[in-house]
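What follows is a single structure, written as structure tokens, with notes after it.
Every protein chain except one is present and positioned as in the full complex.
Our next item is chain A:
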Amino acid sequence: MQTPPHTALAVEAVDVTKRYGDLVAVDHLSLSVAPGEVYGILGPNGAGKTTFLRMLFGLIRPDSGTVRVFGRTWADSGVGVLDGVAGFIESPRFYPYLTGRQNLEGLALLDGGDRGSRSRRIEGVLDVVDLAGREGDKVAGYSYGMRQRLGVAASLLRDPRLLVLDEPANGLDPGGIRDMRALVTRLADSGLTVLLSSHHMDEVEEICDNVTIMARGQVAFHGSIGDLRAMAPDPGHLLSTSDDALAVALAREQHPDIAVETDPEGGLVAIGSRERLSAYVADLVRADLELRQFTPTQTPLEALFFMLTDTRTDTRTGTRSAKGAGR
């Protein structure tokens, strides 16, 4: 097996395509992740994120293009591609009739190393994910969040240089999401390269340095979070007053730089920069209008995400439905 150069990119995908019949799950995707980077792959469900990660792990083969991990390809190195790589695809799965510890012991066995070092590593990762004390329970009795944490523990067992996490906060309650994000942040701070797939803009924004946004298998955006923020549109707000007609008229006469429209479901939608919206609201109050509601619909990055991924967005609620076929 070739020993890859230490300067190799952690992940390099070149013109990767995967089809399922007529459906193009990943369409000429190219991206690169540098060592030490925390990289996000963002997209709605069915965008092709998980399909790409499956190709990275060798679970499926691309129809064309190349995926390199630390300079190695599956064709050149076989399972050696995964040396220094760990993670999970979608929700992590384990053998329900075994305990959490037995699952980790088995997976550690498949990773190699002597019994003593395996045992020490298991103790360590159980502590990191806060499963110490529950490791003797059968996985069948684990909650969803515990399985997610066991998935992270199983990944850390491999002492990875690249950690690949596919929707790690998916299905977790708010506390679990907070804890999972804190853990990923700590791992990233430790120097790991992290490749994080998500459909939550705030998750990627909080953790990642760079991001690729995918839609219907294609790259819709590629760049830094800073670049993404610069592209973000003005935020939208739900607005309700004691006289909405007067509020609309006031906006048209005195604040032409913001858009205020009637919402079909009641109230108004105001779109503009924070400063201009603040000035507009102040004028509404001066005009003796009673302000009954003024709440943001979606963050600017969320709005940009929906725009880039070409999903229909209800400007009032921020809810949307993807035009692309589910994958």
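Descriptive notes on the structure:
Please note the rule applied: a residue touches a chain if its C-beta (ideal position, glycine included) is under 8 Å from a C-beta of that chain, and two chains touch if they have at least 3 such contacts; residues count from 1.
Criterion: contacts and distances are computed from a predicted model.
The protein name that UniProt records for the chain not on display, among "DNA modification/repair radical SAM protein", "ABC transporter permease subunit", "Hydroxymyristoyl-ACP dehydratase" or "HEAT repeat-containing protein", is "ABC transporter permease subunit".
Here one chain is not drawn; of A:Ala13, A:Val33, A:Val67 or A:Leu107, the residue touching it is A:Leu107. Only one of A:Val38, A:Val67 or A:Ile89 touches the chain withheld from this view, namely A:Ile89. Contact with the chain that does not appear here is found for just one residue of A:Tyr39, A:Phe57, A:Phe221 or A:Phe306, A:Phe57. Residues touching the missing chain, restricted to chain A, are 1, 3-4, 54, 57-61, 70, 78-80, 82-98, 102, 106-107, 109-113, 124, 127-130, 149, 154, 156, 158-161, 179-180, 182-183, 186-187, 189-192 (touch as defined at the top).
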